[in-house]
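What you see is the complex with one protein chain gone and the rest in place.
Presenting subunit A:
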Amino acid sequence: MRPLTEEESKLVFAKLANFIGKNLIQLIDRADEPYCFRLQKDRVYYVSESSMRLGISVARPNLVSLGTCFGKFTKSGKFKLQITALDYLAQYAKYKIWIKPNGEMPFLYGNHVLKAHLGRITEDTPEHQGVVVYSMNDVPLGFGVTARSTVDTRKLDPTAIIVFHQADVGEYLRDEEALF
């Protein structure tokens, strides 16, 4: 476990900013308790400093996880957000999209979001913007990247893709082995 280097933090923050924009500051300067980012076996964890201090006493090979896992660095050095970060993304998301009940299961199986399943979407969402996907009763289901801006989606036919899938909560079942 170690703090992120400057380059690593840049990569992580760039990815997060795509979803939560300026709310990133809320993650770093928290009112309740100081929190920090830590790297452990290629994975980035967001954890309260008090937990981190106690976690230090666990040896590196034995430490499996602490706090919330945000994602991991791939072997090629890119940072990939994982579904486990959904809690914080959903809390601070700038752009959101709600999908209808009939679109829930297809999305949870790892498919992209189609226009036909679109329930609601934040006004003026630009193209290629990170968005958090919710069900109609406000349960966060995953996140992805918009294919078109809000204005352009109006003209699309029902089978067109509007959000490219990045992660969904179905991965807890499908990819439990690969997640950690």
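FYI, contacts are C-beta pairs under 8 Å (C-beta built on N, C-alpha and C of every residue); 3 or more make two chains touch, one makes a residue touch a chain; residues count from 1.
By definition in this document, contacts and distances are computed from a predicted model.
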- Note on the structure: In UniProt, out of "Nucleolar protein 2", "Nuclear pore complex protein Nup75", "Nucleoporin 43kD" or "DNase I-like protein", the chain dropped from the view is recorded as "Nucleolar protein 2"
- Item | Touch with the omitted chain, as defined above, among A:Ser9, A:Asn23 or A:Thr68 | A:Thr68
- Task: Out of A:Thr5, A:Gln26 or A:Ser50, point to the residue that touches the absent chain in the complete complex.
- Result: A:Ser50
- Logged for subunit A, residues touching the omitted partner chain are 47-48, 50-51, 54-55, 57-59, 62-69, 84, 87, 104-105, 108, 135, 137, 139-141, 169-170, 172-173, 176-177, 179-180
